[in-house]
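Every protein chain of the complex appears in place save one, which is left out.
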Amino acid sequence: MQQVYSLFMHKLPVGVLGASGYAGRELCALISQHPGLSLAFATANSQAGTTAELPGGERIEFITKEAAPVGDVALVFSALPHGASREWVERARTAGARVVDLSNDLRIGNGSNGVPYGLTEARRDTIRGAELVANPGCYPTAILLALLPLVESGLIAPGATISVAAASGVTGAGLTPRLDLLFGEVTENFRAYGVGNTHRHLNEMRALLAEHGADCDLLFTPHLLPTARGILATITVPVTSVPDDLLGVWRRRYVGERFVEIVDSMPELRHVVHRNTVRISAVAAAHLRQPTLLVFSAIDNLVKGAAGQAVQNANLMLGLEETQGLPA
Amino acid sequence: MQQVYSLFMHKLPVGVLGASGYAGRELCALISQHPGLSLAFATANSQAGTTAELPGGERIEFITKEAAPVGDVALVFSALPHGASREWVERARTAGARVVDLSNDLRIGNGSNGVPYGLTEARRDTIRGAELVANPGCYPTAILLALLPLVESGLIAPGATISVAAASGVTGAGLTPRLDLLFGEVTENFRAYGVGNTHRHLNEMRALLAEHGADCDLLFTPHLLPTARGILATITVPVTSVPDDLLGVWRRRYVGERFVEIVDSMPELRHVVHRNTVRISAVAAAHLRQPTLLVFSAIDNLVKGAAGQAVQNANLMLGLEETQGLPA
Amino acid sequence: MQQVYSLFMHKLPVGVLGASGYAGRELCALISQHPGLSLAFATANSQAGTTAELPGGERIEFITKEAAPVGDVALVFSALPHGASREWVERARTAGARVVDLSNDLRIGNGSNGVPYGLTEARRDTIRGAELVANPGCYPTAILLALLPLVESGLIAPGATISVAAASGVTGAGLTPRLDLLFGEVTENFRAYGVGNTHRHLNEMRALLAEHGADCDLLFTPHLLPTARGILATITVPVTSVPDDLLGVWRRRYVGERFVEIVDSMPELRHVVHRNTVRISAVAAAHLRQPTLLVFSAIDNLVKGAAGQAVQNANLMLGLEETQGLPA
Partner (left out) sequence: MQQVYSLFMHKLPVGVLGASGYAGRELCALISQHPGLSLAFATANSQAGTTAELPGGERIEFITKEAAPVGDVALVFSALPHGASREWVERARTAGARVVDLSNDLRIGNGSNGVPYGLTEARRDTIRGAELVANPGCYPTAILLALLPLVESGLIAPGATISVAAASGVTGAGLTPRLDLLFGEVTENFRAYGVGNTHRHLNEMRALLAEHGADCDLLFTPHLLPTARGILATITVPVTSVPDDLLGVWRRRYVGERFVEIVDSMPELRHVVHRNTVRISAVAAAHLRQPTLLVFSAIDNLVKGAAGQAVQNANLMLGLEETQGLPA
């Protein structure tokens, strides 16, 4: 029925809670270009009453979340901060709206209580038609989409440690006035952070790998890049053996997927920024006694790693075409 | 006797072959500020007859290497390209000059024939007074100085694979007119290269580790950073156990070293650029069945990773104070 | 009629000569997303036989320009180098194709011989239905669109010197392997070039201003920004008086224009990159004896300053909707 609506140029109204951050702005921009959705409200309590410009030049006006008519929209995106989101997800659900929550609060490994996990290419069946979906973290999106085909094919050496060195642009840290994110501190610099397996995203990744039956440990070391956007994960995976058609492992798993690209060159940030795409490649490491793969996975942290995947999930929840409004 | 010279304000004449590249320019700049050395010539065949400005504002004039009076100087630095350097090293040696070769040609693992390897903090005794030294590669400098204390302390799990994800600024690729190094192609980008253990520096690192008795495999994955300078190596090391005083492993090994800093925060590029310093830290990874360390090592690829270490070695070869003319 | 074609999913075939440079790549990317055009060929003699990836992930295959079926397409875009384009424009015209020439060769002030000048918002009437259009330079697009309303309103002080300090990202210099465009030379740097009124674009701007009856001199000083894209022109204009409704001068002139934004805040590069938009603002300078305006104009040099405006002109030449396929 919703498809009928959009056929007749009607658009489904949606709202964004927490619209002034990087993910929230990206959501508003995607919605403003979406053929089947219209932006009914955008909240930002600290900037209520002011307007902001979207990347495409359009302006939106912020209201407080308390003033948001969450019951009058088909779906609410919550891009509220971790910890603050859960309460407003419940309010929106009580008011009858479907919800995509972009925070950490309801993700697998963080007290999800059965909320579907929005890693679309892995969980499409539980997302389609769902009323509430927990959108994955940016790093987990890049890393899990790269690892799942290996887990499912049984190639990972039992008990092995998978080591992930990942790097993200600064928008991954949010639009917050931190001194260490000033241009003068980030340009010409590079550093690891959250080291020693302490990052918030670790539980999420370990929980999903465990659900898929992986018998492995995960070591995750994020780094801060002097770029605005983009994540590149470089993943070292001990395997039982190296298949002749190595990339075939991913190509078979993701056949027909519009937002997954398996390539035989190195994924680069510039290939994926501003796109709702994960780009994956892999090579076998030479000269090692333990057969080992290097897997590379690149996404735009704000699109496939946040707002884009959220719209992809919303499309499925609302019965729209999964690819609608998304820059492939 | 050379110290007597410099005491009386005399400076030892030195020359630079291949002075127009990034390492060559950095060498000329360091020599121009060095209290004990003076720049007698700088060659750059493609720019012979022209002058160039050093970072400090001084100008040098390029001559051809054929015109360089290699026999009239105390020491020649060769920053000629890999493959082209060996011949000129021999010419300079035949003419009686000491030589520091910054190319790959005479390094350990690449046909060194016993030429002392210039990883100063590891091989000071064979460098002091030597007539020819092969200066290490930039990545090996960062990685080997981080790994050697672990090798020497016997902590590395026997037969383990050490996985290195390293990232370098673009000057590491040299001052060459490659399209993929243009600003428009590098800004806001990040990518791996030379993957699958194919990088030129791998033999060098494996050979040195083997000489020090390490029983381990090495997996090395370099990345290109959107920065001008700097290398950060993030090294995953399976160990037999985690010592209580983890950083003590490096602190004890490098006690008294002026150009090594062991820190309990994360090494950042901005802490080491324009300095002849390697900064190292380490943490134990939590929640892994296999005890594993993360070791971080940062250098300026053009200073400690090239020209600075070359001057450090030249100081030792010429009987000067090791730290002379070097920005710590 | 062409609109009927596209309604039935027919697209007009077009070709790109010189498709491997920055403007050529941008053209191919725009065409690949254009609802009414399809890319019939893309030439790049030095890369003939190879493929390249467009920003959206699609791949194109390069052929030589000699092999290009210029007579089989509705329109040819020539992004060949200045000097080399004129000959191929003639070949394509002889073969019956309409042509948009992005080079300098046929622009006003450079031997145009009456070829319509493709500054769309100024010359729409001569562009619509034209068979050949000379697409403006990137700087002239930004500067002339900002100045024309002042010229037409007669506000410029007679005989005054208009001083333009403009800055461009490095893609403005093309995808050429110049050492001074390497990342290591451009990052953290800023410099003027082509100073003293020597830039190739000067004749173009002076000629157009003269055609519109401006009695003024033009001083143009371009600078190289450490960005990939974008031009910001800061224009000092002595005026006879300052109108009460200053921005009204531009708002009235550009009423209804989809690709012109008059704003009361400062135009920034990030507001216009990846968009076919010029953003203009102006303020009066305080405390000067000579009434003086500061006018600011920002564009994406590769979109509104090259490929985007070329498509805008092509749309008019082919009878398509002017805005088709263009990111506003």
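Structure notes:
Going in written order, the chains are labelled A, B and C, and every chain counts its residues from 1.
In this text, a residue touches a chain if its C-beta (ideal position, glycine included) is under 8 Å from a C-beta of that chain, and two chains touch if they have at least 3 such contacts.
The structure displayed is predicted, hence computed values, not measured ones.
Looking at the complete complex, one finds that the omitted chain is in touch with A, B, C.
Taking the complete complex into account, A:Val170 is the one of A:Val170, A:Val237 or A:Ala314 that touches the chain left out. From the set C:Thr43, C:Asn110 or C:Thr227, the residue in touch with the chain omitted from the display is C:Thr227, counting the whole complex.
From the options A:Asp101, A:Glu188, A:Glu204 or A:Asp217, the residue with contact to the unseen chain in the full assembly is A:Glu188. Residues of subunit B that touch the chain left out of view are 53, 56-57, 187-188, 261, 271, 274-275, 277, 327-328. In the full complex, subunit A makes contact with the omitted chain through residues 22, 169-171, 175, 177-179, 181-188, 226-229. As for the chain not pictured, it touches subunit C at residues 159, 161, 163, 165, 167, 169, 185, 187-193, 195-198, 202, 217, 219, 221, 223, 225-230, 232, 234, 236, 238, 266-270, 273, 283-290, 292, 294, 296.
Convention: only the chains that are shown with their structure count from here on.
For subunit A, the chain with the farthest CA centroid is B. Note on chain placement: the centre of subunit A and the centre of subunit B lie 39 Å apart, centres being C-alpha means. Between subunit A and subunit C the centroid-to-centroid distance comes to 36 Å (mean Cα coordinates, whole Å).
Chain centres here are Cα means. That of subunit B falls 46 Å from that of subunit C. Shown for subunit C are the residues that touch two or more other chains, namely 187-188.
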